[in-house]
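Omission of a single protein chain aside, the complex is shown with its protein chains in their original locations.
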Amino acid sequence: MDQQNIYQPYLMQIEKITEEAPGVKTFRLKFTDENEGNNFSFHTGQFGEYSVFGEGEVTFCVASPHTRKGYIECTFREAGRVTTELASLNEGDTIGFRGPYGNIFPIEDWKGKNLLFIAGGIALPPMRSVIWSCLDQRENFKDITILYGARTVADLVYKHELAEWKERPDVNLVTTVDPGGETPDWKGDVGFVPTILDRMQPVSENTIAIVCGPPVMIKFTFPVLEKYGFTDDNVYTTLENRMKCGLGKCGRCNVGKVFVCKDGPVFTRTQLKQLPDEY
Amino acid sequence: MEKELKILKYNDLPKLIERFRTQGYPVLAPVRKNKVVEIETVESLDAVALDALLSTQSAKKAAFPKVEKVIDYTLGKNAVQQVPVNPETHPETILFGVRPCDASGFKSLDAIFGDTPRDEFYLKKKEKTTIVSFSCPVADSYCFCTSVGGGPGNTAGSDIQFTAISKEELLVEILTEKGAKLASHFTDLLSDTKGDIDKNKFLAEVKVVFDMNAVVGKTTASFNNTALWLEQSLRCIGCGACAFVCPTCACFDFQDEQNTKKGVRLRLWDSCGFSLFTLHTSGHNPREVQSQRWRQRIMHKFAYMPEQLHVVGCEGCGRCSRACPVDMNIKEHLTSIGEIVTV
Partner (left out) sequence: MSELINKVTQLLNDKTIDVFIGYEKGSADRIRAAFARTAEQAAKLVYTASCTQNLAGYLMKHEVKKLGKPGLLANVAALRSIMQLASEFQVKDGEVYVLFANADGSFTEFTSFASIEAYLGTTDVGIKSDEQEMIARLEAMSVQERWLFWNKEFDKCIKCYACRAACPMCYCHRCTTDVNQPQWIPVASHERGNLDYHLMRAMHLAGRCVNCGECANACPMDIPLNLLTYQLIDPIKNTFGATAGMKADAVYALSTYKPDDKENFII
């Protein structure tokens, strides 16, 4: 890496591709230069700029936990120019990565607490990194509950990991699909995330809630958490504004005076309430 | 360093450019091209439009060009080889004949690009640029430098500043080490000043039209004043003319270009006035309408930058207003913000 050039990416090799759902893939990426890989570290919640040379860069969070070294993973949905090209790549191909950028989920501060993860659709990736980071040091936390919803059964990502969490006695996993999205053999819940959350009657005492998902889901989930007594300081979420540099320079990701790329992407609901409506 | 005052004969001015060129320094200066004045490389003083009020575009391109390569690579089978782009290779350059607001405009860019992590593409070019400004003997009604802490004789950001004190003579203020180094190439042409020279006598008069601190405070408090931003921006058509001519606007885009064998990633000027600037791939846009984008322009310069980087992102040069096709006049808009009666 050229120390002088903050925009130069690391070269990464695609080691493994997993098809998660229609249009959604997970890449496991290995540093082409082993030294760079050994010196690289990140914290859960951070993101990076992934590049397909010739097409440009895209912003994804690092979906693997920081407790696992030697590789990083990203899970992405085919959306526009770069993601479409990315999806057409094969194992062994080279892409670029700049990062890690942004702030982190303060999991050190959550030790000794219950954790309630609430995710919708493609927003499980940022959450997956935190979930595994916590599960890899399971003894430090009390109850861990994961509520995950998608539009249809096919849209659920990380199916094998969901199965693994379902099996674990120390994780309470609730999966749900939107009404009409179920299949005949679907064993999970049917209903929108906020409705299911309400039915679960979450305990707010000594609990941290982490909410990631599409804006509508978040909008209707917050009142439910409020109803059960979650204070704004104990509710975390992430923002996703359009980014280019990831370094607070290109000037496009700000919400008011806050740069999502530098000051975020992780925010408590308290912080969110102080931000103007610009996201 | 302590600033040094000298006198230069107007007739000797051409020699300066000649000597800079013999030394091998590229010289960038304002050049008249029909109705526009561009900042371009010049070979002699004849080409320099010293009488121009201001160049149409600012001088920022000396360190922040409209198109710039940030990564360079070759493509092999499955493999990509990066060719380092070295910001160091930029030659020592002289920016000559620009105005005080051009020189001081760099302080906003310094703050943005110098903030960690440092952007050496900009910083190295800036470091290697010596700025020789000319104070302003005239101003027009778009100028408001004095309202934002500058002035027609402001030396901030300049390495050397010239002021015409008579038809024959220029006052030379050597302001920095870099300036002194450059001046060493023409020491023989300089003479000592005789007695006190009141530089102000030779400068344009630019009236203070608003109280900057009040404007900063009121802008900061006005985010939710939707009516204000809509009223100001109804005629705004959402082009990027204001941002591109502005000495302090630093927002940029990246774009890749490649053929089958090699490619580059380019850094390009971008503008918060474009609807595409913040558009998400999903179609959602946090700044959906022009009034929100206009608000961003003003708030970035007068609320966010002062708070985060301790610098107001405007030099009062008025370029944006002169360039605006629909007469969005920033001086007028800021004045009206300053006049808001807070309840």
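Here the chain labels run A and B in written order, and each chain numbers its own residues starting at 1.
Following the convention adopted for this analysis, a residue touches a chain if its C-beta (ideal position, glycine included) is under 8 Å from a C-beta of that chain, and two chains touch if they have at least 3 such contacts.
Note that the structure is predicted; figures quoted are calculated from it, not measured.
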For this session: Identify the visible chains that the left-out chain touches across the whole complex.
Result: A, B
For this session: May I ask which residue of B:K3, B:K66 or B:K207 touches the chain that does not appear here?
Result: B:K66
Problem set entry | Identified contact with the non-displayed chain, of B:D12, B:D211 or B:D327 | B:D327
Exercise. Touching the missing chain, which residues of subunit A?
Worked result: 80-81, 84
Exercise. Which positions on subunit B touch the chain that was left off?
Worked result: 33-36, 38, 56-57, 66-67, 140-142, 230, 233-235, 237-241, 243-245, 253, 255, 257, 266, 268-269, 271, 274, 276, 289-291, 321, 323, 325-327, 329, 331-332
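In this section, only the chains that are shown with their structure count from here on.
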Seminar exercise, completed: Taking each chain's mean CA coordinate, subunit A and subunit B are separated, in whole Å, by 40
Problem set entry | Residue numbers on subunit B that touch subunit A, as the complex places them | 70-71, 73, 75, 78-80, 82, 84-88, 112-113, 115, 117-121, 223-224, 250-258, 263, 265, 267, 270, 272, 277-282, 284, 286-287, 292, 296, 299-300, 303-304, 307-308
Problem set entry | Touching residues on subunit A, where the partner in the complex is subunit B | 2, 4-9, 11, 51, 53-57, 79-80, 83, 92-94, 96, 215, 240-242, 244-245, 247-257, 276, 278-279
